[in-house]
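Here's the structure we're looking at; comments come further down.
Excerpt of the complex: some chains, original placement.
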Amino acid sequence: MSAAVSPIEQMVVVLARDLADGELGAAGAAALVPMAAIALARELHAPNLTVGGEMFFNPEPGRLYPSMLDDRALGRCEAAETFIELFGHSHHGLDFFFHSGLQHDVYGNINLHHVGGTLHAPKMRGPGAANLSYCHTSSRYYICPTVHTARNFVETVDFITIPGHLSGPAAKRDAGLVNEGPRLVVTPRAVMDFDKTTLRMRLKSVHAGNTPEEVQRHTGFDLAIRGEVPQTRPPTEEELRVLRERIDTSGALRA
Amino acid sequence: MEGQAKPTRRSKVTGLQDAARLARGALEERPELCLGGLFKQSRPVALVRALLAAGADGLHVYSSPGAGYDVDLMIAAGAVAQVFIPGVTLENRLCPNFRRAVEAGQVTAHALDALTVVGGLMASAHGVPFQPIDALRGSDVLKHNPLLHEIDCPFSGRRIHAVGPIRPRVTFLHAQEADRWGNLRHLSTMVYADQLMARASDMVIASVDRIVPDEVVLDDPSRVTVPSYYVDAVVEVPYGAHPTASFPNYAMDEDHIDAYADLGDAARTGDSTGLDTYIARHVTGPKNQSDYIEAVGGAGYFAVLEAEARNE
């Protein structure tokens, strides 16, 4: 592998490692990174992982596309469904899903509706979101925005579009959120997880080329750095080879 | 010529302007318009442009749960009062006119989720008073969603959600093919909510890339996605989904949408001349689809989108 590992490639590899053989999952709206992670897991250790729950099953595109809402991104898939079946999937849930937003807060709550103001008098109106169910009905989900700044990682989001851990265990229980919720937050800089007791986000590892202090400086809340923070395990030769040769044939993850 | 002529089966094929007039009349009774496809795939954009040219306004716009360019264009043209669509985005960037109009308080954009919209269409299609929903928790959307109700579940005893029927007065769809009776054939892999919307709506008007002979339908009835019974009118419109895609025939025109969004962003920050010109050139100006095709770039331009759809 001549070219250096890109931060986005590092994200993909971290996510791929966490997906298990035999699971069912889907990519969410910003599909580039999640679909690459799913494809990589399928190639390396999870051939029985099913991509499903978003109206298509097991797509086999020739290259990566930014949106899965594009027939070309499905390539030769195994089956197509409609919104009626998506209604059922949304209730039955998946093993894993992916989300990202305009703002993410210390509890992993995600905002896609508005920044500043109110819903009907917003300072800045966001896109909203279609799928609000997989965050609750799926076993777990991943937060994986492709930017990581103090503006999109804030102490408290202005609107909870996608609930993470709300304001912690009690609030989560009161709201009826019984599944794991967000497990990992994977960005171009670092990996975060959540404190088991408080459910607050904390720094887990930093990608090569980043320091914990830098990551903290680009985050709008305390990342609970205590002592040594490990480096994120870089892609292996095998992971990178498969990713570049079989999945990201157009180099979209290095763009 | 002997007295009463034997009646013959009526064709549902009509022209773009007649279809727009039909829709506009219906929407004056009740302004609920629903659009097929999803985001940049199979959106009935030619029908939307024709409706805008015919002067619709005050619309309540529904869609499958995600929309972008078309809704933004309708807002730019001043035709929309309320948006009932969970996600409004160009995917790679925000919708400029949607954002501007909502921030200015000119358009109400309701906070909704996909299950509410799909469940409401299901209730309408199934003919029942409501659809139960039991997969929504913890989101602030639930505090604002105007269509969602909490009910006591008579089976589980728990509080669950329910949505009443969403019955659009008019639904616009885009399919790849139809016969003259209005039997629609989606040849794209994804059909999204088009079939559901057709069954949920009072009136359905479809644009298609081409009208095919009756035999094409009869030789493969399983391919018909929306039976003629649900369809009121069908219009043959070459590139009728542009700038969205009509796979497998042509891909979405990302460059066109991006250029439009740049004009929208300029208008949002004070300079609306580009956007006004765009609307005059693409919406109100063209007298027919041939004019539109020329305005966009002509046959050679569309050949590129056709090649992209074939992954060339």
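Each chain carries a letter (A and B) given by its place in the written order, and its residues are counted from 1.
The criterion applied here is as follows: a contact is a pair of C-beta atoms (placed from the backbone, for glycine too) under 8 Å apart; a residue touches a chain by one contact, two chains touch by 3 or more.
Not measured: the values here are computed from a predicted model.
*Asks:* Where each type of chain is drawn only once, what counts apply to the full structure file?
*Replies:* Every kind of chain, counted over the complete complex, yields A x2, B x2.
We adopt the following convention: only the chains that are shown with their structure count from here on.
*Asks:* What is the distance, in whole Å, between the centres of chain A and chain B, each centre taken as the mean of its C-alpha atoms?
*Replies:* 30
*Asks:* Quick check: in the complex, which residue numbers of chain A touch chain B?
*Replies:* On the chain A side, the touching residues are 29, 55-56, 62, 66-67, 69-72, 74, 77, 80, 82-84, 86-87, 90-91, 93, 112-113, 117, 119-133, 135-137, 159-163, 166, 172, 175-177.
*Asks:* So in the complex, which bits of chain B are touching chain A?
*Replies:* 38-41, 64-66, 85-89, 91-92, 94-95, 98-99, 102-103, 105, 108-109, 111-115, 118-119, 121-122, 134-141, 144, 188-193, 195-196, 245, 247-248, 251-252, 309, 311
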